[in-house]
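First the structure, which I've put down as structure tokens, then a few questions once you've had a look.
One chain of protein is taken out of this complex; the other chains stay put.
A, B and C are the chain letters, set down in written order, and residue numbers restart from 1 in every chain.
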Amino acid sequence: MSKREFISIDRLSQRFDLSDPWIARVISRRPKQFLDAVDNVSFNIEKGKTYALVGESGSGKSTIALTAVGLLRPTGGSVLIDGHNLYDRTQSQLEHRRIRRRLQMVFQSPYASLNPRWRVGNILAEPLRVFSLADSQSAERRRVHELLEQVGLSISDAHRFPHEFSGGQRQRISIARALASRPEFIVCDEPTSALDVSVQAQVLNLLKRLQNDLGLTYLFITHDLAVVRVMAHRIGVLKSGRLIEEESTESLIESPQSEYTKMLIRSAPRIGRATTGTSFP
Amino acid sequence: MTDILLSVRNLRVVFPHRHGDLVPIDDISFDVKKGEIIGFVGESGAGKSMTGAAIMGLIDDPGMIESGEIWLGDVRIDQLDAKRLIKIRGKRISMIFQDPLTSLNPLKTIGDQLVETILTHLPVNADQAKRKALIGLEEVGIDPGRFNAYPHEFSGGMRQRVVIALALAAEPELIIADEPTTALDVSVQAQVLELLKKLCRERNASVMLITHDMGVIAETTDRVAVLYAGRLVEIGNTASLLSSPRHPYTRGLIASTPSVEHGDISTHLYQIDGSMPRLDALPTGCSFHPRCQDALPRCRLRQPEVINKSVACFLYE
Amino acid sequence: MSKDKSLINRFYKSDFFYDFKKSPVTIVSFVVVLVLILLAVFADLIAPTDPFDAKSLNLLNGFTAPMEPNAFTGETFTLGTDDQGRDLLSAIIFGLRVSLFVGLTAVILAMVLGVSLGLLAGYRGGWVDSVIMRAADIQVTFPSILIAMLIFGIARGLLPPDLRDELAITVLIIAIGLSEWVPFARTVRGTTMVEKEKEYVKAARLIGLSGRQIMVRHILPNVLSPVLVIATITLALAIIAEATLSFLGVGAPPTEPSLGTLIRIGQDFLFSGEWWILLFPAATLLALALSVNLLGDWLRDTLNPRLK
Partner (left out) sequence: MLLIILRRLGQSFFVLFLVALISFMMFRYVGNPVDNLLGQEATVEQREALIEALGLNDPLFIQYFDFVTRVLQFDFGNSYRGALPVADMILERLPATLELALVSALFAMFFGVVMGVFTAINRRGITGNFILSSSLIGVSLPTFLIGVLLIWLFSVELRWLPSFGRGEVVELGGWTTGFLTVSGLKSLILPGITLGLYQMTLIMRLTRAEMLEVLRQDYIKFARARGLSERAVYFGHALRNTLVPVITVAGLQLGSIVAFAIITETVFQWPGVGLMFINAVFFVDIPVMSAYLLLVGTLFVMINLIVDLLYLAIDPRIRDGQLKRQER
């Protein structure tokens, strides 16, 4: 492994036990049932790059997202962040905190990702307090204002509640919160799939600008190949928990190898195909 | 003009609210021709679903059609009483909703729901209705052997096929499909749209396809209407509208949609700044002017009318 | 402070206050509850006589009808007197105090218990959830009045007889409180399970907050509105439960009569023509319970706009 591989997901497996209770199994004589939501998936992400995981519902992409930020202990394999094993039980509390600060996540729903009872300022300040990143109240306030400006909101927005914002603005707040602890790695779980097209472009552009400015590394989870094309350096295609194809963006989309990837690309709706006008007088 | 099936004239829907009325649909006019698939595209809250609900007479309380007319052929349907509305609904106009999971009654078999619909509208006996239901299932690609299955025994895509069979059961002339594939995976979406298109073409039924996805519009529809903040901003032949959009909003919408066919990591997507105004905070004049790069001084003062049944913008006056 | 001002401003502008102003029934019930609470709190100052002061009672005043001078003493009582010659108005005001005190404390007990257990069950899940919710399932199969009676009976069995009357009110509060925690726990658990799957909770876990911090700081504020609704409805239930227990003779002791006790006393006289001894306490109880119920109903509709 070269040193540039900042994130390393190694033979990751996530197996869920869906069995009935034992008494039910005894009666119906069924064996234990497992769901391999993620099955032996390995990939690396270089520092400052975006790796996209593409798949349909049930492909395991969101499970990998949760595993990669430390919210879901894998049943097999490991997640290495800059050489530190995220799920190493021998780690001290302090070391663990140190790694946590470097990972963040942007979520799908602009509605559920912000606590409706908290003011935006408090939402952004919480990571600062937890990781003791601001020595004084005024430093905290300065940082909150800085974050708001970074994502294109105004300073006065700190006093408002999430419900006063539109979906796109909320997603900006969510991004600002993710940036608060100055992380290096951000997992973006379908960050624009709940947004309207005209707003989606704003958020995607913002994410790209932040990557350039701050040198962020992204794991980008999506079902939308068109979005991936302009966002990712590399793409992995997931199907039923397995990584079936992995390539640099251009070669994957231009010359896909697996039938599944071909089918996905074929069924992606595209504007240029508007030809029906001829079939109807 | 005998080839026009549905004609909507100056439709205005109002929801009374304590800070003044909310107007989710304001002065919308359009025609649906026999046998065509017309798309309605716009962001959430633009009024596209409400348009469908208004035609069906299914606007939720306390909303109401304040003015305007809706004609189905030579019948005016926006003022019908419940009894006559039932003769139209399902029989002449049918509707498909977004979520196939919740569109079907979980406690009744799909067969029962089909037979019930057929018996309501067609002059057939129970046996004939059942036979018709079985044919309907086969047409949408569902094994007729599953006639007695409950909705929860089907996958999402299959369920939406059942919904289509139900919507087509009484051979309606117009089907309003409200985001019929939004809840489905891309690969399933393509199949379901193809099926809907095929069945409607066979029956020469018209479709109003409501969606937020320009790609779906491009691949499915003959004509398209673009809605923004409760108003119709542009309408026209799909191919020409997509290749040469006129309204600044339509232009922006198309330009900001990423494409699987081109672009790379260095691509800066075209973006329309800001977001669609909420109904309780509509700007004066043209609702789009705060986000419009080509706005003229008068855009702030007056609402542009739809010119030549094509575009509502002062740039083309 | 400007923050306070903005809070008041926000309240005035809120839908909540707007809905309140739009509903005359709600305003009336709010005023009724407020007046009854004030009466109860300031009972010593407002009540014309002290109904517990045996010395001031004159048996000759017994069965005086309302607003009529007594045949023997010539004294007039607004709401009449009972068989002991006790001024009914004062008895009602002091009875109200007992009823409200028992009701409110019982609800607070039930709320604290139910909310904590509900949060715990909803957030932790697994066996913690199973144990708490099974216990709740079993308890709700038995109506709360029966549970309260059992607790009351057991407590009477455990306490020495001389303490029974003294601790009767405390036992009553515990009995009603323990019998009403389930609705709180169930609702809070349900909401918590929904909230905990929301992404803002994931965001909080991401920065390493502990379960307790997340429950108290993030989830608790989001489950409070249904809790408020249940608390209001439970208050009406608790007041009725207290009255029922006292009516059955297993609640408030004769030394501290509540509205239920007064009704029990009045029951015997209703059939012999002294209607006021029963009807006035009963009307007070009904006014209180009805107003609280109306408030609860309105709260539920307002905080849950879908039901409008």
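Here is the rule we go by: a residue touches a chain if its C-beta (ideal position, glycine included) is under 8 Å from a C-beta of that chain, and two chains touch if they have at least 3 such contacts.
The model shown is predicted, which means the values in this text are computed figures rather than measured ones.
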Problem set entry | Contact residue for the chain not shown (choose from B:S103, B:T238, B:T257 or B:S287) | B:S103
Problem set entry | Among B:A169, B:M214 or B:A312, the residue in touch with the chain that has been omitted | B:A169
For this session: Sort through C:I145, C:L163, C:M193 or C:L303 and give me the one touching the missing partner chain.
Result: C:I145
Exercise. Which residue among B:T117, B:Q189, B:T238 or B:T257 touches the omitted chain?
Worked result: B:T117
Problem set entry | From C:Y123, C:F247 or C:F280, residue that would touch the chain that is not displayed | C:F247
Problem set entry | Residue ranges of subunit B at the interface with the undisplayed chain | 56, 58, 82, 86-91, 94-95, 97, 99, 101-108, 116-117, 120-121, 150, 152-153, 155-156, 163, 166-167, 169-170
Seminar exercise, completed: Residues of subunit C touching the missing chain are 138, 140-143, 145-146, 149-150, 152-154, 156-158, 236, 240, 243-244, 247-250, 260, 263, 267, 270-271, 278, 282, 285-286, 289-290, 292-294, 297, 306-307
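Here is the rule we go by: only the chains that are shown with their structure count from here on.
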Exercise. Touching subunit B and subunit C alike: which chains?
Worked result: A
Exercise. Count the touching C-beta pairs: is A-C or A-B ahead?
Worked result: A-B
For this session: Take the average of all CA coordinates in subunit A, do the same for subunit C, and state the distance between these two points in whole angstrom.
Result: 49
Seminar exercise, completed: Per the C-alpha centroid definition, the whole-Å distance linking subunit A and subunit B comes out as 32
Problem set entry | subunit C-facing residues of subunit A, complex | 66, 69-71, 96-97, 100-101, 103-105, 107-109, 112-117, 126-127, 130-131, 174, 177, 181
Exercise. For subunit B, which residues are in contact with subunit A within the complex?
Worked result: 35-37, 43-44, 185-187, 189-190, 212-222, 237-240, 242-243, 252-254, 256-265, 267-273, 275-276, 278
Seminar exercise, completed: Listed in rising order, subunit A residues that touch subunit B in their complex are 50, 56-57, 166-169, 196-202, 204-205, 208, 223-227, 229-233, 249-250, 253, 263-265, 267-280
